[in-house]
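Note that one protein chain of the assembly has been removed; the remaining protein chains are unaltered in position.
== chain A ==
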């Protein structure tokens, strides 16, 4: 909360600085000299230099504070804990934090020096950081306030600062990609240090259960991801078998046949399907569709698993319909009317025109749309997490239970876990595969769609 107080103080200083700067510019102007910029610009310049440096520093500090404090604390932990290393230190540190924050944890006299040290540190860093931020604010205010002069190009400087801020905002998108990549690559690197990539990519047995004690038998677990890949592909295939024909035909009907009124109603109605949260689909798949399929299967004498790939795939297909249809709709609408008119002029019926003229012309775009849909199906998590199973079966039977990459990531990472066990690291390795596959699919698809659009523009 004290950081909150600091923020409020800085905002107040911001307002004060703006007013002071503006006043000084006005007085200067009143003395008869012509200002380079408007008084508001001088005010903004003073205000920005008051608030920005301190806030940037505070942000940076809050990012590194955790690791730095932990490093300082390690020295204060009991000697044996320090020797045990890794997990023990981690556990002790979190206990120290809990004790210091007044959480109800059993006290441990051995940890008390560290707790005391942490409390001291917290107090000191808070005092120090507030002091530095306020000092920076006042210094910035004083320096820029003194610089105010009719010749100071305040507007140019303010605009430069704002431009820099705008640039930083757009850089966040790139940083996100770098962040995703570095996090999955770094953890995967550790994983591949323990399990060979060959075994991971081509092994056919997946059971990531790591024993609780190192001496327990079968503690290694097996990390062959092939069953996960085939499971993902199977469910995605079922989904695409539903979504592509239905989505494509809907798009064709809506853009080539449907009356304006029908289109006005049907297009948004179909798009509602895309706005429904995936957890709702998951619930629907697990509690309504899967039992329905199992019972109808039983009626036909088929043995259907209660977590069949079919149920998850079907529901996922329904979810993706609007995705395929709205993307294909855009693509089909982009085909120039002159091509259609040419076909009609030669006596083609509407369906012949669609099959022989419109679709071939729109094909690259449609392929792009389907690729985007596939990438979506592969990355979909909640439907499969709720409706598909956990058993890593290597099968092509849609009535069997299969598991997917995303389901395994969720199961491996949900709950309490340590960061350095192969079990959690495996999730990041799967994440790396998932990210690379979907990224390349998206990349190619977007290129194709873009190129296709340019063709007719």
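The criterion applied here is as follows: a contact is a pair of C-beta atoms (placed from the backbone, for glycine too) under 8 Å apart; a residue touches a chain by one contact, two chains touch by 3 or more; residues count from 1.
Note that contacts and distances are computed from a predicted model.
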item: Record-based protein name (UniProt) of the chain missing from this complex, from "Multisubunit potassium/proton antiporter, PhaG subunit", "Trehalose import ATP-binding protein SugC", "Phosphate transport system permease protein PstA" or "Alkyl hydroperoxide reductase"; value: "Phosphate transport system permease protein PstA"
item: Omitted-chain contact residue, chosen from A:293, A:378, A:392 or A:448; value: A:378
item: Candidates A:2, A:33, A:196 or A:288 - the one touching the absent chain; value: A:288
item: Among A:74, A:165 or A:198, residue touching the chain not depicted; value: A:165
item: Chain A residues that touch the omitted chain in the full complex; value: 62-67, 70, 155, 158-159, 162-163, 165-167, 169-174, 176-177, 179-180, 182-184, 186-187, 245-250, 252-254, 257, 266, 269-270, 272-273, 275-284, 286-288, 318, 321-322, 325, 347, 349-352, 354, 372, 375-376, 378-382, 385-386, 406, 409-410, 413-415, 419, 427-428, 431, 434-435, 438-439, 442-443, 446
